[in-house]
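Removed: one protein chain of the complex. Kept in place: all other protein chains.
The block that comes next holds chain A.
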Amino acid sequence: MSTRKPSYTNPKPCKHLSAYKLKHGLSGYKSLQKCLKTTPNGRTSVQNPGTEIPRCSSCNGYQGRLYICLICSSISCSSHALLHTQSEIGHYLAVDIERAELYCCACSDQVYDPDFDKTVMSKHMVDLPYSTNSADSIGERLCERKRLGSGVELVDLKKAEKSALTRDQRAKSCYPLGLRGLTNLGNTCFMNSVLQALLHAPPLRNYFLSDRHNPKTCRKRTANRLCLPCELHGIFSAVYLGDRTPYSPAQFLYSWWQHSENLASYEQQDAHEFFISVLDGIHEKESKARNQTRDTGDCQCIAHRVFSGLLRSDVTCMTCGFTSTTYDPCLDISLNLDTSHCSWSDASNKPVKPNDNSSSSTLLGCLDLFTKPEKLGSDQKLYCQNCEELRDSSKQMSIRKLPLVLCLHIKRFEHSLVRKMMRKIDSYLHFPFSLDMTPYLSSSIVRNRFGNRIFAFEGDESDISTEFEIFAVVTHSGTLESGHYVTYLRIKNQWYKCDNAWINEVDEGIVRASQCYMMFYVHKMLYYKSHEDLSRLPISTRIEAFHRVAGCC
C-alpha cells in the first residue's frame, strides 16, 4: 500500500516542525501516544494523564482550544500559546487536546506531519480491533483482477476503434449508428428501455461487437438450448447494422421468459427487475462457458466485469467502537429518495405538482443519504464481537470498488408496512450529467471518520478514475399499476429519446425535467473514447487517455 501514490498531498512542514523533528525525533510523539484516547466514531483526543480537567497553565481557563506542548507537556490555551513559546525557547510545537492535531504556536497555524498522523492512527488501530485481514485479501484480489481485466479491455477498445472506422460509412442517416427503435411486443417497454441502455453501454457494446460471445460455438456447446448472451449478440448485430427500421426483439423476449419463468407474461414488469434478471442470465451462461465455479465477487463474465462493484458496510458498536466490516458485490446501487417532505396522504389522493418540492432532491443528496451513518434502532441491536453482547450500533455504507458502468436505481416504488400499500413517489430528482464519485468511496468515507490525517487508508488509489458521464436514463411515467418507460440516450453530447420504436432528438432540458428511474453512468474516459472523436484530440493526450483507461478497467 505504501508503494502506491497516495491521493493526498503532503504539505511542506514549517521550519519549526523540521527543527523539532531534527532535534527530538519521534520520541515526543511516542510518549504522547499513551495519552491518546479514541471515541467510537473515530475521533481522537488527548487525555490528561491525571483525571483532572486540562487547564491553561497561564490563565487557568479550561474553555476554548487547549494545546499541550510536545516538549514539556504544559498546557496553554490558544491566547497563551504564543506566550509559552516566548518564555520557553524552542517549545514551538503543541498538540490540540480536543482533536489530537499538530499545531505550531510560532506560526499560529495547523501543521501536518505524516509521522504524527501515523502515531495517532496506529494507536487507533490498536484500540479498535479492526477486522482488516479480510479487507487486505479482497484488495489484493481486486488488484489481481484489475491486472487481468486491463489487457482484455485494451484489446476490446482497439478492436472497437478499428471497426468503428470501417463502419462509419454505413451510418447514412444523420443519427449516429446504433440508434434503432425496438418494437413493443405487448407491454414490453420495460424491456425495450433497459435494452436501449445496455446496447449503448460502451464496454458491453465492445464485447459483443468484437464477437467475444460467438453464437456458433456457443450453440455447439449448449446443444441448442436458449442462451441470453446469444440473443443479445443478435440484437447488437441487428442494431449496429445501420438499418433504421424498428427491430423486434421477440426471440430475446422468448429466451428471457425461459430464463425467468415467473416473469413470463404480457403484463407490465419493473424495468429494474428486468435489468437484474438479464444480467443474471448473462452471468449464468457466461460463467458456465468459462468453467468458472468461483463466487460472483471474482466473476469474469461480461455482466459482472462491466456492472459489478463492491460495497463496504461498516457496523460500529456505539459502546466500544468496534467496527466490523463486510464487503458485498453489487450490480447496481439502489438509492432512497428523500421523502421526508412529502407525506403519504397528499400523494395518494392527488398527483403531486412537479414544482412542489423540486428544489430539494438531487442525486448527490441521495448518494449522501446512502453513505450517511445510520443509527440502527434500539429494536435491532446487533451482537458486538468485542463486547460479546447485543449493542446499539450504527451502520455506514460506502463504495469500495466502482464498476465500469455505474447503474443507479432510484427507489420510486415505496412499500409501507403500516398502511399495507404501495405507492409511487413522483417527486422530481435532479441529476448531473457528469458525476464525481470520490466522496462516496470507502477511502473518503473512512478518511472523513478519522479527521484530517495524512495516512494511507485502505483502498486509497489515486490512479482509479472516479469521474463518470451519464449515457442513459430510464424514465417512468404513470402510476404504480400502469405506466410507460422511456429511455434517453446521450451520444456525443446529444440526447435521443427512445420510446419503443420511435427515436427522436431531444433537448437536454427535456431530459432534465424527466422523472428518472434508472441512470447509467460510465467512466468518463470510456464515454469519450466510445464516440470515436479521438481525431480531434492532440496525439499526446490521446496516448495518455489510453493509459488512463487501461488503468481503470
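As a convention for this text, a contact is a pair of C-beta atoms (placed from the backbone, for glycine too) under 8 Å apart; a residue touches a chain by one contact, two chains touch by 3 or more; residues count from 1.
Everything below uses one rule, namely that contacts and distances are computed from a predicted model.
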{"item": "Chain not displayed: protein name in its UniProt record (\"Ribophorin II\", \"AP complex subunit beta\", \"V-type proton ATPase subunit F\" or \"Transcription and mRNA export factor ENY2\")", "value": "\"Transcription and mRNA export factor ENY2\""}
{"item": "Selected residue (touches chain absent from view) among A:39, A:122, A:416 or A:434", "value": "A:39"}
{"item": "Touch criterion as defined above, residue of A:62, A:266 or A:383 at the omitted chain", "value": "A:62"}
{"item": "Where the unshown chain meets chain A, residue by residue", "value": "39, 41, 53, 57, 62, 65, 71-72, 74, 78, 88, 90-91, 103, 107-110"}
